[in-house]
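Let me give you the structure first, and then I'll get to my questions.
The complex appears here without one of its protein chains, the remainder shown in place.
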Amino acid sequence: MAVRVQREDFDPGNELERLSAGNHDIGGVASFVGLVRDVAGGEEVSAMTLEHYPGMTEKLLAEIEAEANERWPLEASLIVHRYGRLAPGDRIVLVATASAHRHAALESCQFLIDWLKTKAPFWKLEESGSSGEKWVAARATDDRAAARWKQSSDKDEAAE
Amino acid sequence: MAVRVQREDFDPGNELERLSAGNHDIGGVASFVGLVRDVAGGEEVSAMTLEHYPGMTEKLLAEIEAEANERWPLEASLIVHRYGRLAPGDRIVLVATASAHRHAALESCQFLIDWLKTKAPFWKLEESGSSGEKWVAARATDDRAAARWKQSSDKDEAAE
Amino acid sequence: MKILYFAWLRQQTGIDTEEVEAPGEVTDVAGLLDWLKTRGPGHAAALADLSAVRVAVNQEFAELDAEVAPGDEVAIFPPMTGG
Partner (left out) sequence: MKILYFAWLRQQTGIDTEEVEAPGEVTDVAGLLDWLKTRGPGHAAALADLSAVRVAVNQEFAELDAEVAPGDEVAIFPPMTGG
């Protein structure tokens, strides 16, 4: 289990290699890399700045990673999230999970990225050549994506 | 879109880098790497040999990759599957998908690996120090995982 | 009490961190936000629509009725847009 919040870029190949190195109980490694797009909501994006809440970010990422490790039988997990000014094509975030079985790896990876989108204290400021700077608004689809990971006990109550 | 069936190892970092290079419409890259475990069904595994059906394998992988590209708005996709004799910790398969949006990437990646487990003409022979060679049996859980990706029109019919 | 502002709340208030001494009748998040509005036009504008604002007290997400006390770290920010 590891969490890093950093300004510097990361190397997904190295990170994945280190995640599973020497652990022959691992049958699958799932990962997701988020990249800066050059368009958002139909508008060209020339750069993006990610602001975060130092201290709380690391604390929350460690908590959600611990929750993923409770809910799925993971052999290893990693979250790396960058902050600062990024250009289109730059890496923003890496989530990687390793497990004996592929579904635990794939599901926990999706759980972590859905969670990051709505609950991690990051804010995106987009720069556009035509319309200047704009804070990205939260999206309802991201809230719905995060909501479907509510524990099944919650879901059972909602269904009753 | 690309499919490779090869004896040689592959470098996940390089593959992911090439998949998204220069395409700033990509917002997320999902990937899964399958590894040889040193234990299966409670028994120690010292090595594994993957046999496949040359010609049919490549054809089917290309077909399923095309289907993923029809079902999800993908910017890029890649399947690399190895054959031959592998040791615990060795990489077996890489599936990677890239899209503007993370759910398309994550779901299509899971679709492809579920499909590979049951429909790609590969067969695993496990070697164990204690009990010799054994062909791996197909698993019902893998069939169920593949079945849930049936097109929604099929599902609608089943629900009626 | 230490108040932190992020994203457009930081820009509108013109402040990233401020040390404040709230009056004794401020005991919860709602009361604190109401009092912060009085600190200037930037604060008033930033906190005009509380539905657009999220709060954390001592680095835990908090609702409007959560308690606050001297010494707390209170962060005010818009809904998160990470990942």
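For reference, chains read A, B and C in written order, and residue numbers begin at 1 within each chain.
The rule is simple: contacts are C-beta pairs under 8 Å (C-beta built on N, C-alpha and C of every residue); 3 or more make two chains touch, one makes a residue touch a chain.
Keep in mind the model is a prediction, meaning the values are calculated, not measured.
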Touching the missing chain are B
In the whole complex, of B:H24, B:R71 or B:K124, the residue touching the missing chain would be B:K124
Among B:V3, B:L16, B:V45 or B:V93, which residue is in touch with the absent chain?
-> B:V93
Per the touch rule stated above, subunit B touches the missing chain via residues 34, 50-53, 55-56, 59-60, 81, 92-93, 113, 116-125, 135-139, 142
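As a working rule, only the chains that are shown with their structure count from here on.
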By C-alpha centroids, what is the most central chain here?
-> A
For subunit B and subunit C, what's the span in angstrom between their mean Cα positions?
-> 48
Going through subunit C residue by residue, note those that touch at least 2 other chains and give them in order.
-> 83
Note the residues in subunit A that touch 2 or more other chains, in rising order.
-> 34, 113, 117
